[in-house]
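A single protein chain has been omitted from the complex, and every remaining protein chain is retained in its original position.
Take a look at subunit A:
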Amino acid sequence: MLKLIGSRLATAIPSLIGVVIVTFLLTRVLPGDTAAYFAGPAATPQAIAEIRTKLGLDKPLPTQFVDYVSALSKGDLGTSLSTGQSVAHEIATRLPASAELTLCGLIFALLIAVPFGIAAAVKQGSWIDHACRLITTAGVSLPVFFTGLLLVYLFYFRLGWAPAPLGRLDVFFSAPETVTGFYLIDSLLAGDLETFRAAAAQLVVPTLTLAIFALAPIARITRASMLHVLSSEFIRTARASGLTSKTVILTYAFRNAMLPVVTTLGMVFSFLLGANVLVEKVFAWPGIGSYAVEALITSDFAPVQGFVLAMAILYVALNLIIDLAYGIIDPRARSEA
């Protein structure tokens, strides 16, 4: 197992080097002059040139790259020009916020979509199959900012069940001591149930918004994968042996059908994490997506580089986890490695 993890990580190194080079070049070729932006509209050419020298933007590209890499090796991702904060610090606080939201959304989606997909496959062509199709199509067709706003309108404005969509915690609470950066976990570790409840309350509506969107791919792949497995010969053997439908469906069919579901999950997760900018905007969520978009608009390249790098590392980690999950589910994958 350790050997597997080691070899996977080793294969990830070239892609990470590639990511470092590509993001560096990309942020340099993007239109917009950082120095001019920060000098302000009334700045003289001399002032702009001065800022450029200060930022090191007048040096040749290779020199800039060497500077960037040597800083990176010390764990320094640079400083954001618009906030003045260290990028590494900002990402460290914002990434857990996004990850917590995305994970909650994903788990919630899983809890609904997987049983739904199984039921739709087992009772193919029944009302539950049609309901599955209808709901997943609707979920994937509605844009998240729309469902987000709709849910806020309904649960906060109309019904008053949800707290105001203003970030991760109500203003009356202070954030728990940072251990994992996940408020739900940190508050429990601190033994502070009040904060836990408050953090959970803030999470419910954005989680629901994301879950509705993530429902469709998971339910669809579960259904398709279950249908495929249910028609295979070993299921016929299991039925011919008199096993109950529960054993046949859960122990025999579902475990085999899980492999494509796990693959999809990895993709859905990384996709949601980067793409939930809109949800973060609607709920004033201090996440990494909105941070990156703002930095991109202001040509603030240090945060953009940091964001892309963080996502790349996350993606590598995610793929590793999926590979390990594969190994746990499927003995054949284990022996191939």
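Going forward, a contact is a pair of C-beta atoms (placed from the backbone, for glycine too) under 8 Å apart; a residue touches a chain by one contact, two chains touch by 3 or more; residues count from 1.
Methods note: contacts and distances are computed from a predicted model.
Candidate names were "ABC transporter ATP-binding protein", "Cellulose synthase catalytic subunit [UDP-forming]", "Glycolate oxidase" or "Ferrous iron transport protein B", and the UniProt protein name of the unshown chain is "ABC transporter ATP-binding protein". Summary of contacts with the chain left out: across A:63, A:178 or A:237, the touching residue is A:237. For subunit A, the residues touching the absent chain in the complete assembly are 231-234, 236-244, 247, 251-252, 255-256, 329-332, 334-337.
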